[in-house]
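Missing here is one protein chain; the remaining ones are kept as they sit in the complex.
Going by the order they are written in, the chains are A, B and C; count residues from 1 in each one.
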Amino acid sequence: MSEDVRDPARVVAISDGVIAIAATLLVLEIRPPADTEHLLHGLLALWPSYLAYAVTFMLVGQVWANHHVMFDHIRHADRMILFLNTVLLMDIAFLPFAASVLADAFRDGHGERTAVVMHGLVFFLAAALFNLIWWHARHHLLSNNINPAGVRAIGRRFQLALLWLGTATILGGLLPVLGVAVFAAFIAFYWLPISGELGFTGPRRTA
Amino acid sequence: MSEDVRDPARVVAISDGVIAIAATLLVLEIRPPADTEHLLHGLLALWPSYLAYAVTFMLVGQVWANHHVMFDHIRHADRMILFLNTVLLMDIAFLPFAASVLADAFRDGHGERTAVVMHGLVFFLAAALFNLIWWHARHHLLSNNINPAGVRAIGRRFQLALLWLGTATILGGLLPVLGVAVFAAFIAFYWLPISGELGFTGPRRTA
Amino acid sequence: MSEDVRDPARVVAISDGVIAIAATLLVLEIRPPADTEHLLHGLLALWPSYLAYAVTFMLVGQVWANHHVMFDHIRHADRMILFLNTVLLMDIAFLPFAASVLADAFRDGHGERTAVVMHGLVFFLAAALFNLIWWHARHHLLSNNINPAGVRAIGRRFQLALLWLGTATILGGLLPVLGVAVFAAFIAFYWLPISGELGFTGPRRTA
Partner (left out) sequence: MSEDVRDPARVVAISDGVIAIAATLLVLEIRPPADTEHLLHGLLALWPSYLAYAVTFMLVGQVWANHHVMFDHIRHADRMILFLNTVLLMDIAFLPFAASVLADAFRDGHGERTAVVMHGLVFFLAAALFNLIWWHARHHLLSNNINPAGVRAIGRRFQLALLWLGTATILGGLLPVLGVAVFAAFIAFYWLPISGELGFTGPRRTA
């Protein structure tokens, strides 16, 4: 590894790969009903798995989108960014397990608190790593196509995510259903357009 | 996420990734026969799994091809497109489960109606999302390399898919084998070239 | 899907994705020994799984390399190429199942003939599809960077693969160990450089 690594394109490519695979592996944790004689009943009883699948998949979709927002503005990927990004990918790749535990707990009616907290912690850690990477990058690794207001806007957005996901995790430890609801609200909030939130200058290449 | 996202190249890349992974995961739902003493018999008894595998894989191949047709002409990927595309990927990534349920039902001789309807609904939802994305994009997000006749031709094709897959799903609810046959006919129809169906102008980069 | 599709780059990208995933999924079919008290013994007893893994992985590596050789020279990917390539990917993606059946048969000492023949047929079908794609492409879809001698050389190579893999499959139906040996010899043959085999002109970009 060079000490002065530059092009983040490959970091983005491998990250996209891991994120896409982690999202697609989520389905493997949903086991088809063994009893096909009452298949409709068995499929309906799997609602916690569908819920865990949908919430996790949509959150991963946001992780992906925000990862691109971040790396669109990172010109140099130094060793610290590589390291933090690898930890981020390790965290994201853990989601199929967390989603499976979440579904099992709601299906059995036991351990929902534990499951919601663990599932939430994975996303909370992801948000923390986004903040760390951005905090590390913003001093001397950013490209010229973003002004200080844009840097702060993205920073605020990542801090908000940290706060929101942390709150959802804590609430989930008290009342699991409430925690899941706050996570779902976060998905809606992040996908809806927010007027004036971001003030980029320069070419906007985000997708 | 920027409010004015532009380059759909990354959307296409992540979509290709999820589609490729979902298709390749289909095989994991086929469990090798436990009894190797009568291996040929056991392998032949898995015919419903092979059928579910082949029908689903070929349909996913068409989803992939049509996704490229669509995004070849989308110049801007706004927030709504990103959202709808993420829901589309969530739907496609669900297919290994649906195919597994389908195979189990035909193997056991129970629940075929339920299984065919669920499997069909996943593709029907995909077709509906294609129509939504195209309907949303066609007003102000398309590139210049397509004329109004081309836009309408693609739109008609997506509407036909919605109608065909919806019909197959309903028929499958009445007579499962008939539903599967209509799905299989759709595969043949979409792969065969259809003279004059599409009237693109400008460079044709579709693949 | 356009009737006149041109750029095969995306076909190559999705094919690389499916091939990489199929190869990497092979390992999921190797189940860790349940009894850790005699772990070394249990690991050694899995030798048929390691053999099936290695033979299949190396053959998939050759499929990948030859897929690039072929598509390096295909300038247009028409609808028929798309269709045949999708069937090829469906065949390759089936390999984790075939490798698992092969390992189970050798582990149990039952059904080796059936398993070797099925495993061989998957590769035989892949070779047949390579020949079909090349046969279809060679008349009017090739790029200018290959001369007739090069076209014939690649064609001969694909025909040889068809013959070799077909022979290995038939021999495996008679004497399973012999079939596996002939497959292994094919791997060695294809990886070793063969002087004068290929007579490309123009830029050689193959990798």
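Here is the rule we go by: a residue touches a chain if its C-beta (ideal position, glycine included) is under 8 Å from a C-beta of that chain, and two chains touch if they have at least 3 such contacts.
Values in this document were obtained by computation on a predicted structure and should not be read as measured data.
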Could you tell me which displayed chains border the chain that was left out of the figure? A, C
Among C:Phe94, C:Trp164 or C:Tyr190, which residue is in touch with the absent chain? C:Tyr190
From the listed residues C:Ala65, C:Leu142 or C:Leu160, report the one that touches the chain absent from this view. C:Ala65
Contacting the left-out chain: of A:Leu40, A:Ala54, A:Leu82 or A:Leu132, that is A:Leu82
Contacting the left-out chain: of C:Leu26, C:Ala52, C:Ile81 or C:Ala105, that is C:Leu26
For review purposes, identify every residue of subunit C that touches the missing chain, sorted by number. 16-17, 19-21, 23-28, 30, 32-33, 36-40, 43, 53-54, 57-58, 61, 64-66, 68-69, 190-195, 197-198, 200, 204-207
Write the list of subunit A residues that the hidden chain touches. 1-11, 13-14, 17-18, 21-22, 25, 28-29, 77, 79, 82-83, 86-87, 89-90, 93-97, 100-101, 104-105, 108, 110-111, 114-115, 118
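The rule is short, and it goes like this: only the chains that are shown with their structure count from here on.
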Just how much do you need to spin subunit B so its Cα atoms sit on those of subunit C, in degrees to the nearest 5? 90
Rounded Å distance between subunit B and subunit C, as computed from the means of their C-alpha atoms: 26
Which integer distance in Å separates the CA centroid of subunit A from that of subunit C? 36
Which positions in subunit C touch two or more other chains at once? none
